[in-house]
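With one protein chain removed, the remaining protein chains of the complex are shown where they sit.
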Amino acid sequence: MSKIGVAVCGATGSVGQRFIELLQGHPWFEVKCIMASERSEGKKYSEVVQWIVSPRIPEAVKDMEIKPVSTESLKSEDIRIVFSALPADVAGPVEEQFAKAGYAVSSNAAAHRKDPDVPILIPEVNAEHIKLIPVQRKNRNWSGLIVTEANCTTTGLIMPLKPIYENFGIEKVIVTTMQALSGAGIPGVPSMAIIDNVIPYIANEEEKVEWETLKLLGKFNGDKITPANIKVSASCNRVFVLDGHLESVLVETSRKASVEEIKKILAEFKGEPQKLNLPTAPRNPIIVLNEPNRPQPRFDRWAGEPERAKGMAVTVGRIRQDTVFEKGIKMTVLSHNTIRGAAGESILNAELLVAHKLIQ
Amino acid sequence: MSKIGVAVCGATGSVGQRFIELLQGHPWFEVKCIMASERSEGKKYSEVVQWIVSPRIPEAVKDMEIKPVSTESLKSEDIRIVFSALPADVAGPVEEQFAKAGYAVSSNAAAHRKDPDVPILIPEVNAEHIKLIPVQRKNRNWSGLIVTEANCTTTGLIMPLKPIYENFGIEKVIVTTMQALSGAGIPGVPSMAIIDNVIPYIANEEEKVEWETLKLLGKFNGDKITPANIKVSASCNRVFVLDGHLESVLVETSRKASVEEIKKILAEFKGEPQKLNLPTAPRNPIIVLNEPNRPQPRFDRWAGEPERAKGMAVTVGRIRQDTVFEKGIKMTVLSHNTIRGAAGESILNAELLVAHKLIQ
Amino acid sequence: MSKIGVAVCGATGSVGQRFIELLQGHPWFEVKCIMASERSEGKKYSEVVQWIVSPRIPEAVKDMEIKPVSTESLKSEDIRIVFSALPADVAGPVEEQFAKAGYAVSSNAAAHRKDPDVPILIPEVNAEHIKLIPVQRKNRNWSGLIVTEANCTTTGLIMPLKPIYENFGIEKVIVTTMQALSGAGIPGVPSMAIIDNVIPYIANEEEKVEWETLKLLGKFNGDKITPANIKVSASCNRVFVLDGHLESVLVETSRKASVEEIKKILAEFKGEPQKLNLPTAPRNPIIVLNEPNRPQPRFDRWAGEPERAKGMAVTVGRIRQDTVFEKGIKMTVLSHNTIRGAAGESILNAELLVAHKLIQ
Partner (left out) sequence: MSKIGVAVCGATGSVGQRFIELLQGHPWFEVKCIMASERSEGKKYSEVVQWIVSPRIPEAVKDMEIKPVSTESLKSEDIRIVFSALPADVAGPVEEQFAKAGYAVSSNAAAHRKDPDVPILIPEVNAEHIKLIPVQRKNRNWSGLIVTEANCTTTGLIMPLKPIYENFGIEKVIVTTMQALSGAGIPGVPSMAIIDNVIPYIANEEEKVEWETLKLLGKFNGDKITPANIKVSASCNRVFVLDGHLESVLVETSRKASVEEIKKILAEFKGEPQKLNLPTAPRNPIIVLNEPNRPQPRFDRWAGEPERAKGMAVTVGRIRQDTVFEKGIKMTVLSHNTIRGAAGESILNAELLVAHKLIQ
C-alpha cells in the first residue's frame, strides 16, 4: 500500500524534532509537509531548526520548505494526519481548524485534553476511549478528529498504574518526579540555572498529572468518560538529565498485592498495540528490572524492542512493600519523555486510529 | 577561657574535611589531633588528604601529623572531645574505647544510633535526649560519652517535622529525596556513573530515614526513648548536585493545618541552640521560602546566619495543601548534607553538651 | 564624601546582574538608576530580572523602577557614570548619546573597542591608555567619555602576558580556551546542548582575542595606540562550568625565560590599581599556583583579596617549559569571566578614571 501523507506542525522544537526523526522510514506514514511559525515560513527546515535530538537532520527533510500553520499548506499534498507539537497557547484553535477541514490531528499539546469529547489516548491503557471519536464528530460537526496524548510525566506513570488498577484497584497515588531537560524544550532551562542544581518546580505540571490520571483510567459510558475515583498527589522536579523522566511512585491498592504479584502483572502487561502489532508498539510496554539500583535514565530510557519501538517501553524497578500503607507498593518508574511521553506516543495513537479505520 | 582541645577521627573523607574546615577559628574548640587510618599514620595531613571542600587546606592543620586511631594518640594533648567521621564498619568499637577512656565522642557514624542509651541528637529537635547520657554512663560504666547525629537525610527532614509534630501531630510522612554527591564521599559516586543520570538507590538509606525519625521525635521516659508513633516511607535518589539534599515531603497531620499556619510555625521555630546562643546555631533553624521554585540546592544550601552557621539552616518552600490526604501538607525541604547533615551538626551537638556541662 | 551616582544599563542579563551585585556597598559609587529594554520599562527590577548570580536580589535595588535606556532617565538623579552591559548591537549609538550628554560610560560591550580614540582598559595592564580620553573628547567634541573593557577571554589572558611582555618580550601566543556558561548569558547555552558535551565554537570570540591583545599591549604615542607587534592564535570552546574561563596558553618569548623567572615576575606583578589602592583592586592581580592540577574553575575563580576584590585576581598554574619553541613557556590561566572579565573590570575602570579626575 502507498504510505499515508502526514504533516508535522511545530516541527522545530524538541518534540517536533522527535516527530521528524521517528517518522523517518515509518512503514505507514510519510512526512509531506512541515509547518512552523511565521518567522520560519518559506525557509528550508535545515535553516531554521537548531537540530539537537541526534547528530544529523535526516536527509529527506533537510531541504523541505517550511509552510505556514494553516489548512492551505496541506492542500497541495495528499495528507491525512497532522501531528501537532504546537505550544499550548496556539494549539487550541489551530487544531480545530485542521479537524474541521477533515484532517486527523494527533496532538502533543495540552489544549484539548480537558474537552469531554476529546480522548487523552495511550493505546495500551485506554484504547477503548477512541469511542469518543464518533461523539466528537457528531458534537463538532466535523469529519476530521482530534486525539491528544497525556503529559509526558503522566504517560510514564499511567503505564504501570493501569495493570495495577485492573488487578488490585487503586486508592491513592503519590508520585515525586525527577524530570529531564528535554521536556522543557529549546531554549528551555538555561544551563546556568541547572548546573549543580535541581529545580523543584515545573509550572502546571503537578495539576496535569493529578487529573489526567483520572481521565486515562476512566470508563467510556456511551458519550463521555467517567473519571476513575482515585486520589493522586504529584511533586515535580527538574534534574540534570538529558532525556528520561524518573518517578518515585507510591500506590495504595484497594486489595492487598504482594511484590511478586505486582512484578508479574507488570511484566505480562500487553495492550491493544501489542495485539494489533502496531509499528511503533514495543513488544513489552513495561519492562520490570530486578537490579537494586535501576531504572536509571542514561541506561534505561531507550528501552523497547524492536528497533522502531526504542524509547517506547517503560521500565519499572525497586518494586517493594511500602511502610506507610498496609496495602502500599513503592516503585521507581522511568520513561523516555520525548518518545513514549511525546512524539512516539502521538505516532502510536495515529497508528491505532488507522488500524481502527478512523483515519480514511 | 582557654579553648577545649578536640580530635578529628577519619579526617580525610568528605565529612572529615568539613570537620577540619568548620573547626577553624571556632570560639570554644581547637583541633589538637587528627587521626586517620593506618596507611596515613605519621604523614602530614596535607600529604594524605585529597582536599575538596574548599580551595585550600587551612594553614593551621596542613602540617599536622596524622596519628593512629587510638586513645594513645590523645594523651599527649589536652583533649576532651573526639569528633568521629569514621566509616560505619570501624566506628563501633573504636568510639567505645574513646568513651571508656573518658572522652566525649560526637559521632557522625551510624554504628551506635540504635543503642537504647545513645541519643541521636539534633539540638533544636530533641535536646532533652541528652538525659540519656547519665543512663549511658551508668550502663556502660564509663566517664566519657557517645552522642550520634542522624543520617544526613533524616536531619533535613526532621527539622520541619518537629514543629509540625508539636503543633498538629503527625500520622504519616512520605518523602522522596534527591541527594547530593558529597554524601557519598570520596571517591564516592564515579563521575562516569552519574553524568546525565540519576541513581534511584542509596544502600540502607531509606531504612535509616524511616526509623531514625521515630527515635528523634520520641520522648525520654526516665531511662530510654519511647519512639513516636508515626509512619514514615522514604525513597532515596542520588542526583548530580555537589552539596545539598533536596526532599519532596508529604505529611499527614493529626489535626488539620492550613498552609499559613504551617508557614508560621516553621518560620518561628527555635530550639535550645538558639536559646543558649551556641556558636554554630543559626539564628533561624528553618527559613521559609515563598518563591514558587525554591529551595534550590545551589542557591539555598548555604542558608544560615551568622557566618559560623552558614549551611546550618534548613530551607523549606513550596508549602501547599496535598490532594491525597485531607489533612495533608506538601513541601520541599533542603539542607546542606555535610554541614547541617554531618560535621556542623556534630559540632553543634558538642556545643550543647558543653553548655550543659556534660563535657568537663 | 558623598557617593557618586551611577546607572546600570542592560541590568537584567548575566553581566548586568553582576554589576548590580558588585556595586552594593561600594565605597565610592551608588546605583541610582537601572535602565533596561522597553519591555521592562516602568516595572520593578525584581519583576523583570531572572536573578541568577546569587541567592537573592539585593534589597536596595529590588523595588527600583526600570527606566528607558535614554539620557532622560539620568536627569532626575545626580548621576556621573553609566555602566553599560548592553548587547553589542545596540550599545554603539546609545553609549555615544550618554557621552555626548556628559556622562562617563564604562562599557562591557564590544561596540567601541575598535575605535582609535576609545581605550580598551585593564588598569593593571594599560592604565596609560587613559591618555586617549582627552583625544577622544577633542575628536568627538563631548564632555563625557567612553572606555571599554576587553572581551572576558582576552582579559584573563592579558594579565600574565603583560609582565612577560615587559620583561622578556613576546613573539607568539597560542591559546585554547575552555569557557564558562555564564559568558553566554541568559538564556544562553540551552542545557540540552551542553550536557555531556563541549561546544568547540563561540561566534567571533577568537578574532576578538587575537586583535584585542595587540591593542592592550600597544603604546600610546600622543594621539593613538600603536598595537604590539606580536602574533596571537586562539581556539575557543564552551564547557560545562558555571563561572570561570580556563585557558591553556603557550607563549614564545623574545628573550629566553626560565620557569622560575616567569613565576617570579607573575607573582610580583602589580599595576596602577594596586598603587592607587582602588576599592575593587586585588592585592595581587596574579596569583601563581604550584599544585600540579590547578587552577580549577570551581576552586580558583573567586581568587582575590580583600573581600571586595573576590573574583578579580587571575590565577596561573602549570607554568612549564614548552617542547615546541625553544623560548616557549606553557601555563594554565583562570579568571572569573563575569567579574574580572566583565562587571568587576568595568567598575575598576571607573575607579581608575575617578582617581585620575577624569570623572568630575
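By letter and in written order, the chains are A, B and C; residue numbering begins at 1 in each of them.
Methods note: a contact is a pair of C-beta atoms (placed from the backbone, for glycine too) under 8 Å apart; a residue touches a chain by one contact, two chains touch by 3 or more.
The shown structure was predicted, so the numbers you read here are calculated from the model rather than taken from an experiment.
Of the listed residues C:40, C:191 or C:296, the one in contact with the hidden chain in the full complex is C:296. Considering the whole complex, the residue from B:14, B:126 or B:335 that touches the absent chain is B:14.
Residue C:197 is the one among C:97, C:167 or C:197 that touches the chain not shown. Residue in contact with the omitted chain (choice from C:232, C:313 or C:339): C:232.
Residues 14, 52, 181-182, 186-196, 240-242 of chain B touch the missing chain (whole complex, contact as defined above).
Although one chain is not displayed, chain C still touches it through residues 172-174, 176, 178, 195-201, 210, 231-233, 235, 237, 239-242, 246, 248, 250, 292-299, 317-318, 322-325, 328, 330, 332.
For chain A, the list of residues touching the undisplayed chain reads 54-55, 195-196, 299-300, 302-303.
Operating definition for what follows: only the chains that are shown with their structure count from here on.
Chain-to-chain contact here is organised exhaustively, every possible pair of chains being in touch.
Taking each chain's centre as the average of its CA atoms, chain A and chain C sit 47 Å apart.
Centre to centre, using the average C-alpha position, chain B and chain C are separated by 42 Å.
Taking each chain's centre as the mean of its C-alpha atoms, chain A lies 42 Å from chain B. Touching of two or more other chains is recorded for residues 195-196, 240-242 of chain A.
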